[in-house]
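With one protein chain removed, the remaining protein chains of the complex are shown where they sit.
And then chain A:
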């Protein structure tokens, strides 16, 4: 490619390139826009732009009403005939909206209440309207357990019990106490934090270490000797005769085992009913076991809650008078228990509270 010929920069072409025609183009744009939109708005006076409509100055609402008031010709024709009922095209809105109904109800309630008395309270279950509850998904609150809230003490816990029932209850109380004692005695002993004994002096420690070392060495020697024997065995030679013999023996063994398998199989086939019976029996046993377990679980739930936290529920001791405390007089009844503890334990027993072991300090 040859070089482009150099031309002089002076001349018409260069001139045109350097003059901007933007302002002219802007003017043309503007003028065309104005022409299209109907005149220059900035130049127009206010009167030209806005004018106040005074002729039919009706509010929107009235306008709509006016529109409603107009009677269609078809309707007017029908109106002339007294036997024809007009069916209105649009339903008039009911004046009582939901809100007003609710308000009215409340007002009525208020009035009722005011008539009855001047208290702040309202009858919660006065209107047995179920509508409110139907929307509630948790309509039925399940009780956490089947244990009743207030368990009545057995007859032996009476302040003046019969001798027999009292003895019964005493026996139970004693059994409870003894159980605690036995648990302490028979349970595993806690690991002691310190062991008493003499301190080992330096010479003895040295001897101890020596003993350990000698044992280790002996072990090492044994290992070495075994390894040697194994190495010797691997190098033993096998002749063809021996190999054949071995193969024959292997084949024989295989044949025997096959025969045995066959026998076993045939035996199993013949004893199929027996096996089926056994399976059935096992199933039944399992089923029984499962049932027993569920029943046992339910029984346990009757006397104590499920394990809900870190600690197990511990039943409170039976509240029964000792034989010497039985006076037969209400006045001399020994004050031995607070009901607060009983309530607290009952809450724990019913699984409402999580049993805890924390005992507060004063």
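General remarks:
Everything that follows uses one rule, which is that a contact is a pair of C-beta atoms (placed from the backbone, for glycine too) under 8 Å apart; a residue touches a chain by one contact, two chains touch by 3 or more; residues count from 1.
Keep in mind that, in the parts below, contacts and distances are computed from a predicted model.
Between the names "Trafficking protein particle complex subunit 6B", "Pescadillo homolog", "CMP/dCMP-type deaminase domain-containing protein" or "Ubiquitin-conjugating enzyme E2 2", the one given in UniProt for the chain missing from this structure view is "Pescadillo homolog".
For the chain left out of this panel, the touching residue among A:50, A:83, A:125 or A:206 is A:125. Touching the missing chain, out of A:19, A:150 or A:238, is residue A:150. What chain A contributes to its contact with the hidden chain is residues 116-117, 119, 121-126, 128, 130, 132-133, 136, 138-139, 141, 144, 148-150, 152-155, 157-165, 167-168, 306-310, 319-321, 327-331, 333, 335-344, 346-347, 351-354, 356, 358-362.
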